[in-house]
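Removed: one protein chain of the complex. Kept in place: all other protein chains.
Each chain carries a letter (A, B and C) given by its place in the written order, and its residues are counted from 1.
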Amino acid sequence: MGSVFGNKVKISVFGESHGTAIGVVIDGLPSGERIDMEEVYRQMARRAPGNDKTATPRKEADKPEILSGLLDSVTTGAPLAAVIYNTNTRSGDYGNIMNAPRPGHSDYTAYLRYGGFNDVRGGGHFSGRLTANMVFAGAVIRQILKRRGIEIAAHIYSIGNTYDEPFEPTGISSQLIERLNGEKFALVDPSKEEALRAEVDAVRKKGDSIGGIVECIVQGMPSGVGEPMFGGVENVISSAVFGVPAVKGIEFGSGFSGSHSKGSENNDEFYYDENGNVRTRTNNHGGALGGITSGMPILFRAAVKPTPSISVEQNTIDLQEKHGAKLSVKGRHDPCIVTRAVSVIEAAAAIAVINML
Amino acid sequence: MGSVFGNKVKISVFGESHGTAIGVVIDGLPSGERIDMEEVYRQMARRAPGNDKTATPRKEADKPEILSGLLDSVTTGAPLAAVIYNTNTRSGDYGNIMNAPRPGHSDYTAYLRYGGFNDVRGGGHFSGRLTANMVFAGAVIRQILKRRGIEIAAHIYSIGNTYDEPFEPTGISSQLIERLNGEKFALVDPSKEEALRAEVDAVRKKGDSIGGIVECIVQGMPSGVGEPMFGGVENVISSAVFGVPAVKGIEFGSGFSGSHSKGSENNDEFYYDENGNVRTRTNNHGGALGGITSGMPILFRAAVKPTPSISVEQNTIDLQEKHGAKLSVKGRHDPCIVTRAVSVIEAAAAIAVINML
Amino acid sequence: MGSVFGNKVKISVFGESHGTAIGVVIDGLPSGERIDMEEVYRQMARRAPGNDKTATPRKEADKPEILSGLLDSVTTGAPLAAVIYNTNTRSGDYGNIMNAPRPGHSDYTAYLRYGGFNDVRGGGHFSGRLTANMVFAGAVIRQILKRRGIEIAAHIYSIGNTYDEPFEPTGISSQLIERLNGEKFALVDPSKEEALRAEVDAVRKKGDSIGGIVECIVQGMPSGVGEPMFGGVENVISSAVFGVPAVKGIEFGSGFSGSHSKGSENNDEFYYDENGNVRTRTNNHGGALGGITSGMPILFRAAVKPTPSISVEQNTIDLQEKHGAKLSVKGRHDPCIVTRAVSVIEAAAAIAVINML
Partner (left out) sequence: MGSVFGNKVKISVFGESHGTAIGVVIDGLPSGERIDMEEVYRQMARRAPGNDKTATPRKEADKPEILSGLLDSVTTGAPLAAVIYNTNTRSGDYGNIMNAPRPGHSDYTAYLRYGGFNDVRGGGHFSGRLTANMVFAGAVIRQILKRRGIEIAAHIYSIGNTYDEPFEPTGISSQLIERLNGEKFALVDPSKEEALRAEVDAVRKKGDSIGGIVECIVQGMPSGVGEPMFGGVENVISSAVFGVPAVKGIEFGSGFSGSHSKGSENNDEFYYDENGNVRTRTNNHGGALGGITSGMPILFRAAVKPTPSISVEQNTIDLQEKHGAKLSVKGRHDPCIVTRAVSVIEAAAAIAVINML
């Protein structure tokens, strides 16, 4: 039952990469919310493969069909369900992985978990394709959040060892948010694009892949939101963000870097701004203290591992014959998933945030 | 309702630092499990203040009283409830923080969340003292897990910029686990103790504090455990570990470091060991692929921020008078919480793990 | 978020009567379970309208399409999703109810709950049509339960003031279960059919409707299953069964009748049967004591109110003009929903039972 998220707005994700369809049910949305489907499609296109050179050239017809919950583009209050039929699938590319699990991929653990009955084609339910559902849900939810003054943006913080400019932790402009929300290779400093693409090109030529870090900001979040202990901002966001395949780490505010610092450096001093609002001079706390929002932006970074599917030959095992084997993954794979992960992580943040309100 | 964790074994934590008592209810433990209370006390002593120079000299009588769920030291199947009465409290030390919230602490956000009705003395429900409940629950649960072959250990990975030896990611010896489980300043390489203590001494003398990283390993976990998407190992563990105050980041396996690497470096090759068991040569995945255990140790690191309560003077605000203020936190505070966090993070891991079985 | 049920096997229901489609996602089914879709269709046909004179003559093409979770008729472990497209809908029939809420129906409360944004056509998300999803889920789950020795059957206990023979509370034959599972007018004593149909005919002619009681039995349930207090058999089953529209009461074993009796009459004496199994001579407890299964059949009865949609003229209100109004509901409605409710209540029981195992 791991494919359901949330206590207030429940997101139920279904589908397998090469099955009939994938989709999502969102239960608990407020009624009366107008949803701009063109904007939803725009967000989905940011995640879709085939749109950027860093990504797989494989195309998806990721147009979701709304089955319920919307009437004349307005939420009815009933569960909002959407389905995306699978079309452009080439099962033959994956024929060998049932025997030889890809190192670093869920092939082997899914095989164990489901006793070999899982649909291995394209990764089945574990496929990155399932994140299209998250982006759909996130795109719907973000429109509702925006109406309440809450905006979310993410960017490519790093690929390999090359970095974009980080977000200003105490807040970024709405123009920057809007620009990033429209980009497929989202950078704070567009002049870094060439250098970051070079990291991807270098590995793609060798049939290898490269990881990176996505930084995400949630602005306009009301203060005083969240629960102590296990219901805090960090708990809820991390349990959504680790739902994005390939994410292996998350840090809030100064995060791991802050753990190397002193209290006198890491503590964020409070002050009243010119409007009488309480703010902090720095944002090492990343927007949450004791799990509860301070009114400063929620700021986190997610570590995305390099795509496990590479054509470089690797050692693995043959699960049927029970001996060692060699594997060179064929098919169309992303040399770097970070680009596409940007919109998925924004979506995960949105799904988490609406469950805290 | 953030103080309740778990779907299978529910941990319900209560208490305020200077209230009558703190305690915990654990609902869903298997019946018929013998609990060695001396071992529970031993684990609680590792977290207790006053036992190590890095920690506050304040003493706690952290002896929990069992209210239900145990009969002749054996679990009955009914909720196991324990209470720890608060005794050695000096409320006067905290008299000023109602007005002047400590930078980096939850004083301000708790004030917002509870409209000023929260018990501010000693941090109230947000106090680190509440983690005694987690260690109690963890110590009980770890005995049950150990009977099923699952062992948990953590150590001080770093303080400031000084490091212990890391765990061998593919597994550590049971002797090392046992040794670490008995130590208050838990290190893989005891020869590093002097250097790590020097980091703490340096800040203590200045009334400052320092952060660090705790590394934790879960060994003997059966393979094929966990759920896809939002119910994965990383999701469940992170949502428990972020329940430990001061944790601001978590990474599994190679984590953030892995995000700077290539697939050919980060992928863990599978092989059959001499007993015919599937293993990986390296453990960059940290024991979980697609959220599901591979049979390799679960390995994670948690970033612990420097203690916010420092006597160094800081800028803050006066919430009553609504202007700026200066604060120098008095009272007995930890210059470095990392030492004591080791056993709390082990406990959080235990609480998460039992909810995945 | 009321349209999601379960902690172990999560059932997420979506759809609106006159929207694009209805459907259900079932997350948490065991993998490797063969599902006989013909049997699923057979169960769905029992609920479908247009198949029996007691029901509405309106036809539905209730053929669910499987979107994920099944591969070659075997569960993969991924969420099982099914969708039923809406076809035969005549929205015109319902044009007036937005203003004039039907007495006894959810028109008015749905209007309040969703601020008038809910899809009122055909009852929207509150339509009895949504129970097709439950029967689908139940039919899948019942095949899995049956493989574990657990069988479920229900019958028309009463319509109006006419009664079928009740179930023998200590157990019924597998033949009877099988026969009932195949019937659209399910009776223990088929000779009662004429009398029971006469109750329906009497009200149909007048444009009125009639209620009844459905009795349901779950046999083969292992003993020792369930949780104390809020997780008991009665709690879980009732929270599923009240999800069936029109159910307004539930009783287990001797239920309300037992509340008029003495302990010496109502207590069920234990004995060892010829195979050394513990049983009770009577089954006034309905299979659960302290919320936990005794090994005797789970037996309950659900009170089904008369269908609120009647053509008899009633007083209601005009929500737009804010004055009184008269209403005579047009369209094709069931004079008695009890017949069709039989398979829905079996399904609700199945959904509850699999969440207790």
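What we mean here is this: a contact is a pair of C-beta atoms (placed from the backbone, for glycine too) under 8 Å apart; a residue touches a chain by one contact, two chains touch by 3 or more.
This one's a predicted model, so the numbers in the text were calculated from it and none came from an experiment.
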**Item:** Given C:31, C:181 or C:280, the one touching the chain that is not displayed
**Value:** C:280
**Request:** Would you mind spotting which of C:37, C:176 or C:317 touches the chain that isn't drawn?
**Result:** C:317
**Request:** Since one chain isn't shown, list which residues of subunit C touch it in the complete complex.
**Result:** 1-5, 13, 101-106, 108-110, 112-113, 125-126, 130, 158, 160-161, 203, 208-213, 223-232, 234-236, 238-240, 242-243, 245, 247-256, 258-272, 276, 278, 280-281, 284-286, 288-294, 303-310, 312, 314-317, 322-324
**Asked** List the subunit B residues touching the unshown chain?
**Response** 1-4, 6-10, 12-16, 19-23, 25, 27-28, 31-32, 65-69, 71, 74-81, 83, 113-119, 124-125
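Here is the rule we go by: only the chains that are shown with their structure count from here on.
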**Chain whose averaged C-alpha position falls nearest the assembly-wide average** = A
**Between subunit A and subunit C, centroid-to-centroid distance (C-alpha), Å** = 39
**Request:** Could you please state the distance in Å, as a whole number, between where the Cα atoms of subunit A are centred and where those of subunit B are centred?
**Result:** 27
**Asked** Between subunit B and subunit C, what is the separation of their C-alpha centroids in Å?
**Response** 46
**Fill in**
By the touch definition above, subunit A meets two or more other chains at residues 1-4, 13, 113, 125
